[in-house]
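Before anything else, here's the structure in question.
Note that this complex is displayed minus one protein chain, with the remaining chains in position.
Then we have subunit A:
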Amino acid sequence: MSEVKVITGTSAAAEAAKLADVDVIAAYPITPQTTCVEKLADFVANGELDAEYIKVESEHSAMSASIAASATGARTFTATSSQGLALMHEVLFAAAGMRVPVVMMNANRALSAPINIWNDQQDSLSQRDTGWIQLYAEDNQEVLDLVIQAFKIAEDEKVLLPVMVNLDGFILTHTVEPVTLPKRETVLDFIGTYEPKHAYLDPKKPMTQGALGDPNYYMETRYAIETAMRNAEKVIADVHDAFAEKFNRAYGNGLIESYNLEKAENVIIAMGSICGTIKDMIDLKKKEGVEIGLLKIRCYRPLPVEMIKDALKNAKNVAILDKSISLGMNKGAIYADVASHLKDKKTVNYIVGLGGRDITSEDILGIYADVETSEDGKTNWVGLKEE
């Protein structure tokens, strides 16, 4: 029997790592991720989880140790946030290039300066070209479900890429919600054991991992990651469907989730916890006969471009919400990635919630009203205090 607990998002991630029976955890605490690795330290210390817990002195070391652990063939988990993720930056490329299926929880948080511990998605979006699969959760149940799915996706032979599961700092990391915890056996039966054929430690079969790759090899290595990303689209969908079947919880097709898209001409594209607020507004307005559509991006890398195009075929005006900003371009990353594929529609970019700025239901309704009249290709900073 599964069990329902009222827990935070970081606890949901820790519980999922425990359910996946990870072998190694290498982690450094950083707000608002800390409670996740504290929880895992508890599990290991009190014998609930038989894993090696490596205490490291920085996130750079946390990722380095995770890569090394995974390269021996061990199922490996770590967690980070913001400045910590930025400190991991160079090693994130190594994880992808070495094709180690590390799973990492990232608590989405703004980057300094000024020092700001609150939520936006600048940290993970700034890592988009490292070769990591990036998934985003809307609520704490989805955090748990995504971490479980992440292991199965990462370890799939057609993928073998590290996966980052993102949840909005504080909004999810520190807010309690009822979360259904499946039974360990059921989860392990779903994920299976990790038996790497490419990277493992066996003194009888020595191998070199992470060697120099001169100009004869490097380009092929990057291309191989791109191929794995394309394969991942199908694997993510398949893993999602198999999960839905076994655990009775589904999230769109696993990569995107459509909400009221059939009738709505005005559609919002968003990622993460804000989708919950948007769905509430959609339900509310529907009663008044107003149709608003939502396209939730659950998988940002690989970006499911064809699925997005297809889901938006009835849309006319598309509001693309970004909790990050590519400075010098005045566009968020999602807009930059998606708008060019929606040439036949009006697309407007809304920069929202940077550094934890509140995004209210009124803001969402404001965006809905604005997208109809706003000029194509425009960027609006929502709630900006201008002098």
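Everything that follows uses one rule, which is that a residue touches a chain if its C-beta (ideal position, glycine included) is under 8 Å from a C-beta of that chain, and two chains touch if they have at least 3 such contacts; residues count from 1.
What we mean here is this: contacts and distances are computed from a predicted model.
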## Note on the structure
Among "Monovalent cation/H+ antiporter complex subunit F", "CoB--CoM heterodisulfide reductase iron-sulfur subunit A", "Allophanate hydrolase, subunit" or "Pyruvate synthase subunit PorD", UniProt's protein name for the complex chain that is not shown is "Pyruvate synthase subunit PorD"
### Task
Specify the residue from the set A:A13, A:M98, A:L125 or A:V163 that touches the hidden chain.
A:M98
### Query
Any idea which of A:I7, A:L87, A:M105 or A:L160 touches the chain not displayed?
A:L160
### Task
Pick out which of A:A113, A:A211, A:L327 or A:L384 touches the chain that's been left out of the picture.
A:A211
## Note on the structure
Touch with the missing chain holds, among A:A199, A:V318 or A:A339, for A:A199
### Query
Just one of A:A41, A:L111, A:L201 or A:A224 touches the chain that is missing; which is it?
A:A224
### Summary
Missing-chain contacts on subunit A, rising order, are 97-100, 160, 198-199, 205-209, 211, 213, 217, 220-221, 224
